[in-house]
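The structure that follows is given in the form of structure tokens.
One protein chain is absent from this view; the other protein chains keep their places.
Take a look at chain A:
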Amino acid sequence: MLRLDKLVKTYKTGDQALKAVELEVPEGQVLALIGPSGAGKSTLIRCINRLVEPTSGKVYLGDVELTGLSSGALRRERRRMGMIFQEYALVERLTVMENVLSGRLGYVGFWRSFLRRFPQSDVDEAFRLLDRVGLAHMADKRADELSGGQRQRVGICRALIQNPALLLVDEPTASLDPKTSRQIMRLICELCQERGLAAIINIHDVALAQMFVQRVIGLRFGAIEFDGPPDGLTPEVLTTIYGEEDWEATIEAVEDEEASA
């Protein structure tokens, strides 16, 4: 469904953020991308929808090759990739409804969107999604009145209303407390399952990733060091990804979780 072919990103400063990354994500698979800060996780996600221009290599979404697209064609393909951000990236001064509907901008002409005259079907879908994430009563609130967890739910709605085939999720829980983090991760994974969406989730919290995903990719210095199921993350593997550290506590925590769950 998504295939990266020798994807390279070299920044102007000369830092090589991605070194010929090869990755294939089948339909409906949720995978976690772990790795230390600066490993290139954010860059990888942003190179897929070209918020960051890759230096070389190819990205295939279905049959379409994204890196060579013109700006108009790229916009059409971006509609198929919903993105969820670390700091929510809601437009703070717009209402929850406007934020959710902004996910339809790729489908609606400029004047309709400018005058907020979205098609009724879009509005219906927005209400359905808000109801699904438990925020239907918040539709008229301004985004900056919401709590972190609520904002991230709005961010999820904005991504889903695009009717995407793939979710690109960049540190969805990094600004949230542990409980809300789990709720958000659970919500994202449930929604992916309901809709058969593939997702790439950047995440710092290894234990949280292991709890929810089917496949884990470990990135280090812009290269893939690990690709396997969550229980393949042994202390040795974590050491190759992150460097030397006592990993027993991290892994035990997960086993406790699973036992109690």
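In this text, contacts are C-beta pairs under 8 Å (C-beta built on N, C-alpha and C of every residue); 3 or more make two chains touch, one makes a residue touch a chain; residues count from 1.
Basically, contacts and distances are computed from a predicted model.
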item	value
Chain left out of the displayed complex - its UniProt protein name, from "Phosphate-import permease protein PhnE", "Alkaline shock response membrane anchor protein AmaP", "Phenylalanine--tRNA ligase beta subunit" or "Oxidoreductase"	"Phosphate-import permease protein PhnE"
Contact with the hidden chain (one of A:Asn49, A:Thr67, A:Gln152 or A:Asn202)	A:Asn49
Contact with the hidden chain (one of A:Glu22, A:Glu87 or A:Glu145)	A:Glu87
Residue of A:Lys19, A:Arg79 or A:Arg182 in touch with the missing chain, whole complex considered	A:Arg79
For chain A, residues in touch with the removed chain	49, 51, 75-79, 81-83, 85, 87, 89-94, 98, 102-107, 110, 113-114, 155, 158, 162, 168
